[in-house]
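These notes are about the structure you will find just below.
Every protein chain but one is kept in place in this view of the complex.
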Amino acid sequence: MTSHLIILIIAIPLLGAFLLPLLNKFGKRIKYFWLATVLGLTDIFSFFLYLLIIEKGEVVYTLGAKFPLLVSPQGFPIRIILEADALSGFLSFIFLSIIFLIFIYSLKILSNYSFLDKFYVLYLLLTVGILGFLFTGDFFTLFVFYEISSITTAGLIAFFRSEECFKSAFHYLSLFAVGSLFLLFGIGILYSEYGFLNMGIIAKVLQFSFLDKVALSLIASSLLLKAGVFPFYFWKPEAYKVSPISAILLSIISSLSAIYILFRIFLGVFGVNLIFGWILILFSIFSIFMGIFLAIKENNIKKILAYLAISELGYIILGISSGIVMLNNDFGFKAIQGGLFHMVNDILDIGLLFLIIGVVIYITKSKNVLEIRGFGHKYPWLAGFFLLGVFAISGMPPLNGFASKIIIYESVFHLSPVLTIIGILGSILILAILIKIFAIIFLGISPEKYQPVPKTAMAVIFVFAILMISIGLFPGQFTSFFINPAAEALVSQQNYICK
Amino acid sequence: MQIIWQPKIALIFFLLIFFIIYFFYLSGEKKYKKDTFQTMAYFSGKTPSQNIKLQNIYWGFFEDFKKLYMFLAKIQKENSNDYIFLFILGSIIFLLALSL
Partner (left out) sequence: MINFIFLTVIFLIIIGLFGTMFKKNLIKLAMSINIISNGVNLFLISLGYRQGGIAPIFTNAPNLKMVSPTPQALILTNIVINLAVTAFLLSLSILIYKKEKKL
């Protein structure tokens, strides 16, 4: 059983997604019970997979046969390969736990809308897409899972079925169709040169000709499009303005896993390349800056939080890519650790802010988020957690944002002090923007009607806040247990090729 | 490079500040009547004639950068033609920068 864990993690949500509409005539509780079972089982399996990876090193799974007969000249099997090592195991465990918590949150918040079973089918399929990004071992499965996640996200954007939603879904899907065709073109160029599609084989036989650089740039552009950083960030505010909160958080998780697979390809397969590192550092600085610059003039809260998500992804890429450039120092490794640590903190912080905004919209039932005033008097707990999230995302000391951001600041300082200055300025401006939102929503004259906050949503917000505070108070233990083996697995190319 | 980080000291510091603030809270007026003139805000000057909204709080910043904002709004006009055009432009820039 333990030898089949990877494929079970991908197959169980897929099976659950396809069986869900069949349970329609048994009533609501059976459907929710089935969803909770599917997501919970996947979470437990990913935890076992992570324990297995800590024992054994790296887990490689070839689909169809345990020791396949068709073997390339270098000794690699020619099959569809799934690979999990310390970094992807750790990320899959954390992302699946957060997906489970978001499902519990959306039980009550979305319960007034119709077509809910179709929403949950798309939700499970997007989970499959995210897991496929994390576990893929060759390029063609990367393309298939890229398409799965873009089509399902387009379906989730159009969930509320207003005119704006359909337009946004159309723009999103047409952009991502072109992006995925670029990805396929780049993979086709690589296949035409070397004849193999596995990442491990291409890592061994690669020569850096001009066609390879063309393929590399095409693959990188489409993965950066999915991530949503500097030149390709413009789909994010429009898509996040009209979609439900659970879909927004899943889209942020898929952006993080796209960043993971980008760095896996470019450190594991293509090797350390200084020009690529410097280009990514430039893109990340611009995305930090543009995210904040465009958010100051906005008034719609979901749009402001979308721009904030762009800035935080800029911090992550700044950390990891400056680690690539400085890899012969000791500080390069610390920078990569900071970037990976910030992935976890980012999804927790922005997740907390989005969840509270979702509760606010559910209670007031208004689409126009500018008109909400004075929430803080009747709901002091919500205001408190929002303030906690604001302090965490801008890097105040006992919380987790400070722990990861100071690792990034200190190690990037040795590359160039300008980067640290821009990072710190970015954090201060993020605080400025978020204080404005806090003052608009939570201070002022209180509304008359008082409706209790749904308990499941409050429980999930509470869990997020507890996780944030505990990671903030004990960052050393968290880093040494989870992130050090993950960063080692990212950096060492030799470990990736030999299995 | 070592980050010296003691969660116990941070917790003690936090509890200290919390107790100071709680002490200030306890030493306030205990008896007051709600919803009379005692709880209304005090304007020490002219009352504002028009209700200025809080969302315009960064108006000065916005005014200074108006040209840049208008330029950006002209480029990105929210239709898929512009999105795909910017995507192709970005990937060509990436390709040119990588092949140097």
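Going in written order, the chains are labelled A and B, and every chain counts its residues from 1.
Following the convention adopted for this analysis, a contact is a pair of C-beta atoms (placed from the backbone, for glycine too) under 8 Å apart; a residue touches a chain by one contact, two chains touch by 3 or more.
Computed from a predicted structure; not experimentally measured.
*Asks:* Quick one: which of A:23, A:107, A:177 or A:272 touches the chain that's been left out?
*Replies:* Considering the complete complex, A:177 is the one touching the chain left out.
*Asks:* Touching the absent chain in the whole complex: find that residue among A:166, A:413, A:438 or A:474.
*Replies:* Of the listed residues, the one touching the omitted chain is A:166.
*Asks:* Based on the whole complex, identify which of A:48, A:185, A:286 or A:413 touches the chain you can't see.
*Replies:* A:185
*Asks:* For chain B, which residues touch the unseen chain?
*Replies:* Spelled out for chain B, the touching residues are 79-81, 84-85, 88.
*Asks:* Going by the touch rule given at the top, which residues of chain A touch the chain that is not shown?
*Replies:* Against the left-out chain, chain A lists 140, 144, 147, 151, 154-155, 158, 163, 166-167, 169-170, 173-174, 177-178, 180-181, 184-185, 188, 191-192, 197.
One rule holds in what follows: only the chains that are shown with their structure count from here on.
*Asks:* Starting from the mean Cα coordinates of chain A and chain B, work out the distance between those two points in Å.
*Replies:* 24
*Asks:* For the complex, give me every residue of chain B touching chain A.
*Replies:* Within the complex, chain B touches chain A at residues 1, 3, 5, 7, 10-11, 14, 54-55, 57-58, 61-62, 65, 69, 72, 76, 78-80, 83-84, 86-87, 89-91, 93-95, 97-100.
*Asks:* Applying the document's contact rule, which stretches of chain A touch chain B when the two form their complex?
*Replies:* Its residues touching chain B are 170-171, 174-175, 178-179, 182, 210, 213-214, 216-218, 220-222, 224-225, 231-232, 234-235, 238, 275-276, 279, 293-294, 296-297, 299, 330-331, 334, 370, 397-398, 403, 406-407, 410-411, 432, 436, 439-440, 444, 473-476.
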